[in-house]
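All protein chains of the complex are present and in place, except for one that has been dropped.
As written, the chain order gives the labels A, B and C, with residue 1 at the start of each chain.
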Amino acid sequence: MEKHNIVKIEFPSLPSNVSFARVAAAAFAAQLDFTLNDLEEIKVAVSEAVTNAIVHGYANNSGGTICLFAEIRKDNLIIVVEDRGRGIENIEKALQPTSSTDPERMGLGFSFMQSFSDTLRVESSPGAGTRVTMTRNCGKKSTPPASH
Amino acid sequence: MEKHNIVKIEFPSLPSNVSFARVAAAAFAAQLDFTLNDLEEIKVAVSEAVTNAIVHGYANNSGGTICLFAEIRKDNLIIVVEDRGRGIENIEKALQPTSSTDPERMGLGFSFMQSFSDTLRVESSPGAGTRVTMTRNCGKKSTPPASH
Amino acid sequence: MELQLEVKGATLLARIRGEIDLAVADSLRSALDKELNGNDEIRHIVVNMGGVNYIDSSGLGVLLGRYRRVSKGGGEMFIVGAPPNVRKIIEMSGLLRIIPEFANEAEALIRAV
Partner (left out) sequence: MELQLEVKGATLLARIRGEIDLAVADSLRSALDKELNGNDEIRHIVVNMGGVNYIDSSGLGVLLGRYRRVSKGGGEMFIVGAPPNVRKIIEMSGLLRIIPEFANEAEALIRAV
């Protein structure tokens, strides 16, 4: 298997593209030896980042563009989700669990991204946009597989 | 479901990306009411185009870039696969079934693309690259589902 | 996503299949609320998630919103049959601490009275 690979995916801020983005990212991540459980987690992390770009970044306006970069470096997966939307005023506050600016949301997006990555970095400037970078090593032991 | 959507995917000419490209394209196409059989055929068509870009366009060199555009317009799927590789001297000849410039290949790539699309367009200039455009309407009756 | 709704006495039984993400959250929310709005007898909700293969925070938000709604009216909400990967997400969100789960519809329906 190749040790370096990077794909760039660009798509409009449509809710139907959340599913497209997570499947595409997982299909790419599958080039590393991730377990099915890992890939399910990666899908959730990517969905949360893309959902935020649509819901918060572009305020549910379908005219925005979202960029997803997925990169494999040795046995590391790097996922970057970028929007050129309204940005985040207070990143520290936004990262706190259950902190949502939307009453119909739980404020768990960043929590899931954090739980399902080794590192999470959020860069944002109000009015300019947001970039979320997640990395995950495929050797790393993940959250134990779901069980009843 | 949205009636217009377009995604752009850029990736290096690595054999492992053939699988990534077909899964991503099928995940996107699934936004239309294609059957599972249709999606399987779309996967093959995309794989053939991407394989050609890698094998012929870039002569198996991993340094090339391939662009895949997938677009939904009403109930039409449009797939464009582009490389900036060596191009095709004689497009008409290349399109003939079992015409391959590679003895280990069957010359069936374009045949499958043709069978699994409503329209196939090939644009190419030697030294500059190749662009393959396939369209498929999701109302259209497809090849009958495979059966024993 | 597919949704099947059935009213059994004071309980709304919602059977959901497929993926619950941003693309379907609004329509799932409206379909449930429409049923709750249209029938004053309904006090409880049982959500059968046996056919759900994906959920993320957009789906959890719908569950939490409906939980809050029935709780206000003194009713209860239960989850049934979530597959392991879906159950894990619900559990991580903390929702399982307020929305009890049951192995099958019958058990949940007996509790919802």
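The working rule: a contact is a pair of C-beta atoms (placed from the backbone, for glycine too) under 8 Å apart; a residue touches a chain by one contact, two chains touch by 3 or more.
Values in this document were obtained by computation on a predicted structure and should not be read as measured data.
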Contact set of the excluded chain (shown chains only): B
Contact residue for the chain not shown (choose from B:I6, B:A30, B:L108 or B:C138): B:L108
Contacting the left-out chain in the complete assembly, out of B:S16, B:S62 or B:T135: B:S16
Positions on chain B contacted by the hidden chain, ascending: 15-16, 18-19, 37, 40, 43-44, 47-48, 51, 54-55, 104-106, 108-109, 111-112, 115, 143, 145-148
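Operating definition for what follows: only the chains that are shown with their structure count from here on.
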Rounded Å distance between chain B and chain C, as computed from the means of their C-alpha atoms: 41
Euclidean distance of C-alpha centroids - chain A vs chain C, Å: 26
Shared-contact residues (touching 2 or more other chains) in chain A: 16, 19
Of all residues in chain C, the ones touching two or more other chains: none
